[in-house]
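The structure that follows is given in the form of structure tokens.
Just one protein chain is left out here, and the rest sit where they should.
The block that comes next holds chain A.
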Amino acid sequence: MSTTSPRIGRPAERIEARIKVTGQARYAADVVLPGLAHAAYVGSAIACGRVLAVDTARAEQAGGVLLILTHDNRGPLGDLPNGDGTGLTPDPRPPLADDRIDYRGQIVAMVVAESPEQAAHAASLVEVRYEPAPFVVDIDDGAGTRLSDVPRRGDCAAALRAAPVTIDVLYSTPIQHPCPLEPHATVAHWVDHDLVVYDSTQWVLGDQAVLARAFGLSNERVRVLAPFVGGSFGSKVFTAAHTLLAAVAARRLERPVKSVLRRSEVLTTVGPRAATRQRIQLAAERDGRLIALRHHTRSHCATERDVADRDPFYEPTSGITRVLYACPNYEAVHDVVPLHLAKPGWMRAPGEATGLWALEGALDELACESGLDPLALRMRNHSSRDAHTGKPYASEHLRECYERGAERFGWSRREPRPRSMRDGDAWIGWGMATAAHPGNRDPASVRVRLDRERGGVHVTVATAGIDLGTGLYTALAVVVADALDLPGERVTVELGDTRLPPAPMTGGSNLTASVAPAALAACTRLRRRLLAFRRAPDESADWAELLDRAGLGDIEAIGTTDARPPGERHAHHSFGAQFVEVRVVPELGRIRVTRVVGVFDVGQVVDATTTRSQLLGGVLFGVGQALLEQQVHDPVHALPVHADLAGYLLPCHADVPDIDVEWLDAVPDVTFNAIGCRGAGEIGITGVAPAIASAVHHAIGVRLRDLPLTPDRLLAALAESPRE
């Protein structure tokens, strides 16, 4: 079994680290091809309305300009697949389809020139006349439409009326942007009427499907490569408008075209985390046991058409609130509010990061109301099964996470009263929350090939799956080296190419759990075939010898992970516990997170180095979500106020607390896959923000329910609360 395997779960060196730090790893924007041309974009200056005219005369005269595309001359593109599982685009309508403007920054013209500078300059010379129409960019100003699919169990209304203790609170989250270090980039290249695309994507096969449909090609004639991707956080799942346009332009020019979004374009055209307004109603017994939970969410979506087409994006906040705690009566209601903004998308732990902000916050309020320790309240409502479907978890260790985290943090020393700890000018507060993320797994296949070479064998592991920088290269190398009992340097991993065995999009923390077991299966097949050449069952011949005996120079096998069968008996879920210490200087509006302890159950860890990195990064992402990140739009002009990383604030080094992450050892989820691993990419962020807000309340007795917890909000809340 995996837990006894020599390497799985230990810290490995990142196998791609050297080529990354020496600049040899080629990301999409690094690709240089003969005759490469460069794209720049003109974004709409209005949020809603029509383009009356695009005057490209001056731009065409500018040096180096090769092509300007607008909705007048873009040429035909096929319908795009969306929602059929083969690929995703932010908008079923292709870019530059017509004169309609849905959001500020929407691409209204593409300029292609000999150099990026020439393209950018020419783009600034394009003059666009608009007919503006009224718009809405604030979720609080928009009308909601109720989604019909309402999960419920029991009778919430009755339980809420009758309960001895009730909580009824409003929590909100702002628009937040995924800000990967690598901006979205594409190089499109037509070779003998076939399309080759180097893209910054989470899903080469999704790109392939979208591009094939758009250009009326069979999938085999579209090759997409993404061997290295510099972060994504959900924002590279969709095949972006600029990717399609790069392919259009490359075909028109018969030259490869490179398109790299500017940071301001990432912050306006790439789908953000939707804004939410969440009402949580809790009913509980006096001992804290939950009787009812009602979760009403408003989240923003793109356009009224999406609502009319019954395909609005909604931030899936209730996905986690319905499963997490034992509670007989549950109801979730979801309203979507169309806004004139780029269509929102999935951002790291979509639904969990937002839904737990509201639910865990409300639970902290229930704990205060009931005079219970927040941790004891969670323990009391613990569920060892999916609370909604009733399916037992195959492997569930949340209580151990709570206990272990509390011990590492020193939670038992917590004095429940707010304003009970002080250090100089700062009040110290301790808070905690539950972390949770579903176990996801999708069909995948991996090819493992052994080549006889001088002095032994070399192994090549290949799959279309993508490493976003998260650690798949290393994880696969660890699994394969372990399974074949070979030193790591004998293993090469190839990823991110549609010509490699198919793999799902990297999303929902699914990939290691999907691909690593497939690699293991491939290794098992290889072993079986080669071991047949042993002279005796106990003979210790190495792979090279066996290959020689078989008369083979190489051998390969494909391993697969199947789709999860409908009607699985068990549920699979990752959990964790976050404990946070903050220091608050009320009169300066200052909240600093000084300490975080996170303990997680993510199943069997494959590689300790990259898992730790993912969990640390997740916690830090949570600190940013809690304290800093928000986009706001000008109410009159729809301008995104934070158009660069000097304005859209992410944590810098000085914001990073002492983060102590740990995972439970030897807790493989063995019925989930052969390794027993679930993902670790997203769970780290969940629970951090509510734990911070709870710690702030513990520090100074002020409850903050709107993210982020900025100085202005803290000062406003203090002004409203009774002073000590």
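Methods note: contacts are C-beta pairs under 8 Å (C-beta built on N, C-alpha and C of every residue); 3 or more make two chains touch, one makes a residue touch a chain; residues count from 1.
What we mean here is this: contacts and distances are computed from a predicted model.
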Look at the options "Monovalent cation/H+ antiporter subunit D family protein", "Altronate dehydratase small subunit", "Glutamyl-tRNA(Gln) amidotransferase subunit A" or "Xanthine dehydrogenase family protein subunit M" and return the one that UniProt uses as the protein name of the missing chain.
"Xanthine dehydrogenase family protein subunit M"
Hidden partner chain, touching residue among A:143, A:536 or A:636:
A:636
May I ask which residue of A:143, A:181 or A:654 touches the chain that does not appear here?
A:654
For chain A, which residues lie in contact with the unshown chain of the complex?
45, 63, 117, 120-121, 124, 587-590, 592, 627-628, 632-637, 639, 641-644, 646-647, 649, 651-655, 710-712, 715-716, 719
